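Take a look at this one; I'll ask things after.
With one protein chain removed, the remaining protein chains of the complex are shown where they sit.
Our next item is subunit A:
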């Protein structure tokens, strides 16, 4: 058993190197865990990236402070990335195809390729709708030589996630057929409006595709329908996959990647959630779009919807012409107004108005507060003045007094609330819960700050 494993990883390593060269900069993200694997099977030492060298022993002989610093640095990095201005608001139509064939039972990715793919697929769905709020997604599976519909095209992430979750109870079996998958995906995509992108993203664990016909014909139809394909391989590079990616992306085959390890796999999958580059070029001719925010109604008797001519009781009435559509986002079939849910747009507002980073509080100013403004947890008491210098400079990035201050409302918060406010709520509890009354000490400045905060928080 051990031997077979050994052999398998050995086989992978060639591909690893190859794809590493091919994928260029993408490979370096995998540094740390790859080194572990290399070491595990006694790989050459010069290939090992020396992660331990970044660890420096603290004054007390432990590495805990360094580890905390690294964690903090990671958090900081994430927060900083959030504040970069992003171009969003692209309507994408994407079909996610997951390989459900027997090759997915391999355990080279822990726990198995199958379970890991399903988990990452769920994360992908969640992240996709975070990043592309007004996009549509559908999920297919490749199993037994057939394409299986997992979930239909829709803009509701929970539907997809529960559908993918239900796959966990099934076992992967049979051989995959890329052609069948692409044909089914094309069927779901070809009627989508032309202002959005049409994309297929495949998680492919096999080294073969057992197709009923000529896959090259399918590729031609994909090109004709302007459908772009991205593939993540789990085993080794497959020639036809690279060809498909290259042809459908206008010669650019960087959308094909082979996962080196779990982390690299995740990075490859998550990189698809960011909108494709060509689209942002098209967006540079930016325009003001007229959009309707319809309200949902339920009628006593079913009536035909304008989009599919199917009887239904519920629906959304176009805010301009009052014709009924059954799903959003959509283009009103009678007056052509783009209809979306305002919640779809609002989902990305925290990218536009990021919450400003909070600053550390030194002991001098710490006495102003004894509890966290938001959650009421008590801060460590201010020590006597002589002890101030001891704790200072202990760990970089951490506040000595474990208080963090919002620069606008001057309230103090704990680290948990800091993370929560910046990563989940994107609101400052202090700024949101107080109108500074003009009679306060610095009226004009505060008022101005508050007016700004209205939109910016």
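Please note the rule applied: contacts are C-beta pairs under 8 Å (C-beta built on N, C-alpha and C of every residue); 3 or more make two chains touch, one makes a residue touch a chain; residues count from 1.
The working rule: contacts and distances are computed from a predicted model.
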| item | value |
| --- | --- |
| Chain left out of the displayed complex - its UniProt protein name, from "General transcription and DNA repair factor IIH subunit TFB4", "Nitrogen permease regulator 3", "DASH complex subunit DAD4" or "Exosome complex component MTR3" | "General transcription and DNA repair factor IIH subunit TFB4" |
| Per the touch definition above, residue among A:126, A:247 or A:410 touching the missing chain | A:126 |
| Interface with the undisplayed chain - residues on subunit A | 78, 85, 87-89, 118-119, 122-123, 126-127, 130, 133, 161, 165, 168, 262-263, 266, 270, 283, 285-298, 314, 316, 319-320, 337-338, 341-343, 345-350, 352-353, 370-371, 374-381, 416-417, 419-421, 423-429, 431-435, 437-439, 454-455, 457 |
